[in-house]
Every structure is written in structure tokens, then in C-alpha cells.
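Removed from the display is one protein chain of the complex; every other protein chain stays in position.
Chain nomenclature is as follows: A and B, assigned in order of appearance, with residue numbering initiated at 1 for each chain independently.
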Amino acid sequence: MVDFVQNILDGISVGSAYSLLALGFTLIFGAMGRLNIAYGPSIMIGVFAGASLSQDVTGSLILVFGATLFGTLVATLYVERLSFAAVKTDAVLASMVSTFAIWMQFDEIIAHLFPLRTYAFHGWDVATVIEIGPFVIRHSILLNLVIVFAVVVGLRFFLYKSYFGLALRAVTDNRQSAIVSGVNVARIVLIAFILAGTIGAIAGFVIAMGDGQVTLKFGLWATLKGLIAMIIGGLGSLRGAVVGGLVLGIIEAQAQWYLGASLREVIVYALLFLSLVILPNGLLGAKQHVHRV
Amino acid sequence: MLEIRDIRTSYGKIAALKGVSLDIREGGLTCLLGPNGAGKTTLIWTIAGILRAQSGSVCMDGQELCGLKPHNIVGNGVVTVPENRLVFPEMTVRDNLIAGAFSRRNDKTGIQSDLDDVFDRFPRLRERAAQEAGTLSGGEQQMLAVGRALMARPKVLLLDEPSTGLAPIIVQEIFEIIGQLRDEGRTIFLVEQNANMALEYADHFYLLEQGNVTFGGRPGEVDHDELIQRAYLGARKAS
Partner (left out) sequence: MDPYTISVLSNVALFSFLAISAWLLMLVGCVSFGQQAYFAIGAYVGGLTTAVFQMPFALAVIFAVLGGALSAILVALSTLRLSGLHFSIASLAFAEFIRSGLNVIQYQRSVDGYLTGPDGANGFRDIRWIFDVGLSQGQYFVIILAFLLSVIVLIIGLSFGRDMMIIRCVGENARLASAQGINPLQVRLIMAGASGAIAALGGVLYAHMTTYIEPAQFSVMIGVHALAYGLIGGLGTVLGPVLGVLIDIGALETLRFLSSYRMVVFGGLVVLILIWRPRGLLDETFVARVKTCLRR
């Protein structure tokens, strides 16, 4: 029982990072209706930028985060310009495969610039741990949760209290209507990407800090986790992205504890497949509108 | 107010508009009639900037609008109410309306007063202000689409077949509202299949057949029956 609860706590810690990844995916998918497979790899560029600062300049946390953010945003804008803005509006598949090609590019660039298997990343400076009875709550759990909460609150504020947020919701809801209403769709999409990139950078930063290192597998890994979390929670729903991430984290923690790492993968994918077949709209059942013209 | 000269728009190799010229006079309702496939919606999309014309010009008070991006055209005061309404189904009625004012987003007080005006004009929308637009009836969505266009403070209002898919009694309501707008001195360009209704309200009209304007004049100057026949069926081949 103690293990079960402890796993939930650990799961939430990792899961909150998954939530952030899922949020980023949801923003882009909502605004463009297309999948950005290069999302994880874009973040990877960022975390490696942060890692390089961690090696040479025993930099402050702020500098490392700044590098991570900068790297991620540069990569994100590169993807947006080439795979989304430049590709014809109805060519959804072409966009997606284009992001795949860019993923290959990013992978190779990183592999060449960083040939070692792993690189140290600035870890958490504080190593406190709170013990409540038999449960160990690492500070990272709390920090991650606070960060996710802050991001979600910030995002909600942007979406519901600002005009660009309204425009983004409009573009996500019905692109044609948005064009007709005088929304500058190109600019809104750019904003969506920058937002997604920023959130992704935060996610990457948090994950890398938690691991204390970064490896080349980060790109694909982050993409998969973000996608799965987004689907579990319910496609297109921001709340779903958060819930999906947390649920994924918890399931992984439980499966790993009771069944070991290899079986953990099997379970996660089996569950993902089953959840899609049984609950295609995810846990939060994002509605499909009948009136969509 | 809006001078459209020799617009040619094609879909790939298929020419939809083969040199359309017409005038949308200020402060009145100009109507475009024509059978299906004549190119009426194509013309609206071209003026709105969503379709690119191969050649021709759309001039408003001396300013060339042809070639501008759609959001810039809205910014210049040419606002479209598209066919089939096109609302934002998952957003509230209120948000739908506010979204319409995107090009004026810095004018917070103006937007608020315009919102009140729209709600005054369409009390049913005020009732449903917090409801999701997708759950509204067809007629209510049409009102919402018109209201949203009004939020942009249009100089010219382009209406594309507002009667589509609506019950006759609702169509009557919608056209009364259009008539009101016309009486208030607004400049309206109405594209309609429902020639009967349209001619009742039009100050001036044109007939579009197969990408060309074949007729222009005032209602009352022409034989309505013949006109309506041509509007629905197209020109007769043999005389």
C-alpha cells in the first residue's frame, strides 16, 4: 500500500512533465490541425543548448534555462517556417512528414555536436526531502507540480483574458471563421508555436534537471510521451493534456515498480491501445461538435 | 463605394470569374443574383481576399484592396458574413462576437458599446450570450454571424446567401434585419439564390451567369419573372 501511494507521488512528478509536453502538442495541433513530430526533437535542441552551458560555464540556473529556452525557440521557429507556414493549407500529411524530416536533421546535428552517450545537466541545487510518515516527497515533486500549475494558470489567463488568446481559440475552433472575422491567422499560428515552444522548453528543463543529464534519445522519447499523454487525456483539450500526463506518469510508476522496466513498456502501450479503442475521446471525453459546418 | 473592375479568378485551370465588373454603391443594398455555379461565392471570397484574383481590381474610395491579406481587408472595413454561417461552435456567443472585433482589439470601450448594440439588435443573442454557438439554431447562428460582422464596424457588409438552409419564416426574419441595416444607411452587398426575397430589398442588382455579369439595373426597371427565371436557371440558350 505504501509503495502504491509512493508510486503515485513519484508518478505525479514525472507525469507533470508529460503534461507540459502534451500541452505543447495540443496547442499546435489545435491551431494547425497538424501533428508536429519534431516537437520533442526541438526541445532536445534546447536541452542540449542548456547542457552545453552546464559543462563549460558552471552557470546559474537562469542562464541554463535561458539557453534551453533559446535553443528550443530557434528550433521551433525553424519547424514552423518550413513545415507549417510554407506547406499548403490542406496538405496535412505533407506537414507531418516534413516535421519528420526535420526530426532526422535535428537528431543528426545533435549527434555530431554531442558525440558522447550522455551529458551532464544542471541538477537541482537543493536536495531536500519531506517525509510524511512512510512517504518520501522529493522536493522535485513539489517543484514540478508548482511549475505545471503556474504554466496552466498562465495559459488559461492568456487564452481567456487576452485578445490573442481569444484569437487562438477561434483559429483552433474554426479556421475559416477566424479568417473571415479578420484574425491574422498566420500571426496567431506563430504565437501558438512560440507558446508551445516555451512550454516545451520548460518541460525539457524540468526533465533534464530531474535526470541530471541529457541523452540523444530525448527527442523521440519526449514526442512519444507528449503524444500518448495528449491522447489519454482527450485530444484537443488542455485540461485533458494535464490529466493525461499525470495519469501516464502514475501508470508508468506503478508498472515499473510491480513489473519492471521491460514489462512497463508493454503495459503502457497495451493500455494506450485499449484506451483508444474503448475511450477514443480520452478520459475527459472532449466533445465532437455536431454543428460544425 | 466599392468598385470592382474586371475580376478574373480561376480554380487551377477552371475560370470561375471571367472579368466581373460592378459597383457597390454607398448606403444601399446591392444584390447579386445568379444560378448555382455562376461564381457568386467565388466573387465574395475574392473581394474578401481569401481567393486570389488573377487580374482585376477591387477599389474602395480610391484604395486598392485586391491582393491584400484577408485580415487587412477586414481592417479596411470590408466584412463578410459567409455562406453557412461559419461560427465558432465551441466558443460562447459572447466570445464569438468579440472575436469579430479582432481588427479593432485595442478599442476596448468601443467594442463593449458595439457588443451592447448587437445585443440590442438581436435580443435572442443576449439571452444566449453564455451558450456555446454550436448549440444555436440555424437562424440564431445566422444572426450571430451578422452580429459578428457588425462588431468589426464594417463600411461594407458582404452577405453570402444568408437564407441557405433556413426555414422560410426564419429567412423572413433575417431579411427584415438586412432591410433594417439597409435603412440605417449601411452599404450592403447581398449574394442570394432566393431572388424573390432579395429583389424586395435591393436598391440595385446584378445578374451573374457563368462568370460574367450579364445584367445590371434597378428592381422595377425589369420584368421580375424573367429575371427570376434567369437567376435560377441561367440564360436560355435559344431565343
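Here is the rule we go by: a residue touches a chain if its C-beta (ideal position, glycine included) is under 8 Å from a C-beta of that chain, and two chains touch if they have at least 3 such contacts.
None of these values were measured; they are calculated from a predicted model.
Though it is not drawn, the left-out chain touches A in the full complex. Of the candidate positions A:A101, A:V153 or A:A186, contact with the unshown chain belongs to A:A101. Between the chain not shown and the residues A:V183, A:I202 or A:L227, the one that touches is A:L227.
On the side of chain A, the interface with the absent chain consists of residues 29, 35, 37, 82-83, 86-88, 91, 93-98, 100-102, 104-105, 107-109, 112, 220, 224, 227-228, 231, 235, 262-263, 265-266, 269-270, 272-273, 276-277, 280, using the contact rule stated above.
Just so it is clear, only the chains that are shown with their structure count from here on.
Averaged C-alpha coordinates put the centre of chain A at 42 Å from the centre of chain B. Those residues of chain B that touch chain A in the complex are listed here as 48, 50, 69-71, 74-75, 79-80, 82, 84-91, 95, 98-100, 102-103, 105, 133-136, 141, 148, 152. Residues of chain A that touch chain B in their complex: 163, 166-167, 169-170, 173-174, 176-186, 287, 289-293.
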